[in-house]
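Showing chain A:
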Amino acid sequence: MIESNDEYVLEINNLCLSYFVRAGEIPAVVDFSCTLKAGESIGLVGESGCGKSTVALGIMNYMGNNGGIVGGSIKFKGRDMVALNEEELRHIRGSEISMIYQEPMVALNPSLTLGSQLMEVLIVHEGVSQAEARKRSIQMLDDVKLPDAERVMNAYPHQISGGQQQRVVIAMALLSSPALLLLDEPTTALDVTVEAGIVELIAELSKKYGTALLYISHNLGLMLEVCDRICVMYSGEVVEEGSIDSIFTWPKHPYTHGLFGCIPLPHADKNARPLTAITGQLPLPHERPPGCNFGPRCSFFKEGLCDGDDPHMEEVTTDNDPVHRVRCYRWNEVDTSVAMSAGIGKDAAEIGETVLEIDNMKKYYEVQDTSMGALFSGGMTKYVKANESINFTAKRGQTVGIVGESGCGKSTFAKVLMGLETATSGEVRLAGTNIGDLPVKTRTPKQLGSLQMVFQNPNDTLNPSITIGSAISRVITKFGVESDPEKVYERVMQLLDIVKLPRDFYIRRPRQLSGGQKQRVGIARAFAGNPAMVIADEPISALDVSVAAAVTELLMDIQREHKTTLLFISHDLSAVRYLADRIVVMYLGQIMERGTTDEVFSPPYHPYTEALLSAVPIADPEIEKRHIVLEGNLPSVLDPPRGCPFCTRCPSRIGEICDDVPPAVQIDGESHAIACHIPLEELRKAEPVVKVPSDLQKKRSLLAKEARAKVMAAEAAAAEAAAAEAKAKAAAAAAAVAEARVDAVPVDKEPG
Partner candidate 1 sequence: MSNIVETVTPAPTLGFAFIRAIKSFALLRESTPGMVGAGLVLFWVIVAILAPLIAPFDPLATLQPMAKPGTEFVKGGTFWLGTDHLGRDILSRIIFGSQTVLFYAPLATVFAYTLGILMGLAAGYHLGWWDIVLSRISDIILSFPVLVLYIIIIATIGSSGINIIIAITFASAPGIMRIVRGLVLDLRNREYVAAAQTRGESSLYIMLVEILPNARGPLIVDACLRLGYVIITIGVLGFLGLGLPPPDPDWGGMINETRKMAMIFPHMTIFPCIAISSLILGFNLLADGLREVSLRD
Partner candidate 2 sequence: MTKTKMDHEKQGRVHPRVADLKNQFVKGQLDRREFLRTTTLLGLSAAAAYTFADTFDVELPSLISSAEAATPKKGGILRCGMQVQDMSDPAVYDWVEKSNVTRQMCEYLTITGPDNVTRPMLAEKWVPSDDLKTWTFHIRKGVMFGNGDELTADDVVVNIKRWLDPNVGSSMVGMLNTMLDEVDGKDKDGKAIKVKRMIEGSVEKVDDHTVRIHLKSPDLSIPEKMYHYPAAILHRSFAEKGANITKTPDLGTGPYTLTEYRVGEIAILKRRGGGFKYWGDDPLLDEIHYIDTGQDAAAGLAALASGQVDAIYTLDLTLLGAAQNMPGVTVHEVTTAQTGCMRIQGERAPYNDIRVRQAMQLAADNEQMLKTAHQGRGQVAENHHVCACQPDYAPLPKIARNVGKAKQLLADAGHGGGLNITCNVGNTNGQWETDQVVVLKQNLAEAGINLNVNVMPAAQYWDVWDKADFSLTVWTHRPLGTMLLGVAYRTGVPWNEAKYSSKEFDDLLTQAESTVDIDKRHKIMAKVEKRLQDDAIMIQPYFRSVMNATSDKVKGIGVHPTNYHQWNKVWIDS
C-alpha cells in the first residue's frame, strides 16, 4: 500500500469506476492505484477499451450522466476529489488540473473565437480583467510556439490546422499553471511530423512549469519519449507499473511482453524475426473472465491459478526502479525476456517478373474556384494535383510500401490503380496492359480479380447487412472463379481457413465480428479472386497493436504463399519498414524518394524522409535517434508551393531555388531516387537517423537476465527478511490493535 504523502500531487488508491447502463453496471476501471509527484510524468498505456481515458475523466470526477466512482479514492494535493461538491470541483478543474484531448478539433467550441475560449479560463479562475486575460493568453500562445498569436486569438477553431489547434488546447490547459496535466492521446489524431513537435513542446512546457503529467497513449514508443514511469493497462486494470527503463528492459507481465512483440521495431525483420501477435481478443467489460483478465490470451496461463482469485498488484522492485509492480501470479516463473525474439523465421518470397509499372502517372482534379478574385479573373477552374509524375515498378511477390502523411495523394493513387478514378495522363500498366485510363466498369472480370484491395477501416470494409459468406461468395462468382454453388461454398471455406477464421463465420454478420476479424474477412475477400496484386490501404492503422501484428503477419503469409505483389499504403513508417521490400515516400502528391527499404532508411536521405524517420517514436530505449522537428504546416493541396513541395517546411532548404524550381530526380544506385535540389554528395553526409546497436538483441537479453537474477536474489533475501519482519510486524500489530482499541473508544462512544 502506498502511504499518504504530501509530496504527491495525485494519489489514487484502489479506484473503481463504473458505467451504469440498462443491462446493469459495467466496471470500466477496477482497482486502479498510482501516485504522481510534482514534475513527474506517468504514462498510461494500453489498447482501446482498456479504460485509460476513463481514468483521466475519473480523476476530474467527471463521469457523465451514467458513470460514477464506485470505490477507492482520488487525492489531489491531499484533497479527496470524490468527496468534493460540484462547486469545489469547478475550482480545481481547469485551474489546478487541466486536460488535453485526443481530437483538438472537437475539443474546441466551433462557434467561439479561440481568444474568448482561452481568456475565460483566466477570467473564471483568477478573476482577471479582459485586457489582462488577453495579454496573458497571447503570451501563452507564444509559449506554445504559435506564430501570430494575435491572429489566432481572433480566429475560430476551424481556421487553424490540427497541430495548431492542439497547441491552443495545450495553451488553454496551461493558462492557470495547473499542478497536474492530463493528456488523453494528445497526438493520435495528428500527423507524425506534427506529433513530434507537440511531444517536444509538452515535454518542454512541463519542465518549465513543473507540471505533473499523466500521459495516456496506446503508443509505447511515445511513452518512452515523454514519461518517467508507465502503467500498462489491460481490460480495466493496471497490469504492470514501473519505470521506463525497467519495463522496456524487462517487461514482467505477459501482456506487456506481448505488446512489445507486436511492435515492428527497426531491428524486426519480416522474414527472419516476424512479429508475434497476442492471440485472442480483448474481453468486453461485462464478459471478463474470472481471475486474470489476460488469462485466456496468455501463453503462460495455468489452470486453477490464473482463473482463480483476481490477481493483485505485486511489488517486484529492482534497484533501477524503485516502484515496479505487476499483476500476475506467475511473473517470476516465466522468462518473458527470452521470448522477446520469438516468432519463427520464414522464407522470403521470391521476387518475380514485373507486375505493375507506373509511368509518369498524373491525376489532377478540377476544382471550381468560387472566390471573388477568381470570379473576376476568370480562372474559375483550378487543378488539385493529387498525383504528380508518379513512377515506379513492382514485381511479383514484392511488397512495395507507399508512405506519406495525410494529403500526400497515396489514396488517390490507390483509386487510380483500382479504376475508381482514371489517370489524367501517364500510364499504369498491369501485366503489360495500360489500365490507367480504364475505369472499373470497363475492366474485365479477370483484370478486376487480379487487382484487389484491402481497406483501411475494419468497421467500414464489410457491408453490415450482408453475411460474411455472402460477401465472399459474391466476389468468387463475380470474378468467375467458381460458379457452381457447392464449389463456391468450398472456396469460401478455404478462404476462411486461409485467414484463420472459424468456418461458422459464414453465416455471421459483420456486426458480430471484432475489428481484426473483419479485416481478415477483408483480406479473404481481396484474395478470393487469386489476385496478382493486392493494394492494402492502411489496413492496420485502425487496429490495436496486438491485432495489427496478427493481421500484418497474416497478410505477409498469404502474400508469400500466393506470390502476390503487395502495395502497402501507410503513414506508419515502422510498419512499412517492417514489411516492405521497396518504399516510395510521397509528399503533397509527389514522390520524394523511392528505393529499397534499406536504401530509403539509410543515408542519403531526402530531408523529408529524414524528418519522417526521426518523428516516428521507437519503443526501445537502446535505440538512438536524431531529433528533427519540422516547423510549419502542411501546405494546402489546392495551393502547393511552386518549387519543391517540401520547401515550406524543409530544415535543409538551400535557397530560392527550392521555392521556385521543382527539384530534379537524382538517381543513387540502381533503384534509389531522391527528388531534391541538394546534391547527393551533401545528402550522403547525413548521419543515420536511427542507430540500432549491432548487438542489440544480445545486449537486451543480457540486461534482462542480469535484472532477473538480481530480482530473484532480492526476492529470496526479501522473503527471508519478510518472514522475520512479519513476525516483528505481527507483534507490533497486536500492540497497535490494542492501542487502537483504546484510541477508538472516544470515537465510537456514540455507536450507530
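Throughout what follows, a contact is a pair of C-beta atoms (placed from the backbone, for glycine too) under 8 Å apart; a residue touches a chain by one contact, two chains touch by 3 or more; residues count from 1.
Selection rule: all candidates are chains of the complex that A comes from, given by their letters.
Note that the structure is predicted; figures quoted are calculated from it, not measured.
Q: Can you pick out the candidate among 1 or 2 that touches chain A in this complex?
A: Considering all copies, chain A is touched by candidate 1.
Q: Quick check on the complex: what are the chain A residues that touch candidate 1?
A: These residues of chain A touch candidate 1: 22, 418-420, 440-441, 443, 445, 448-449, 451-453, 455-457, 460-467, 469-470, 473-475, 477-479, 485-486, 489, 503-504, 506-507, 522, 525, 529.
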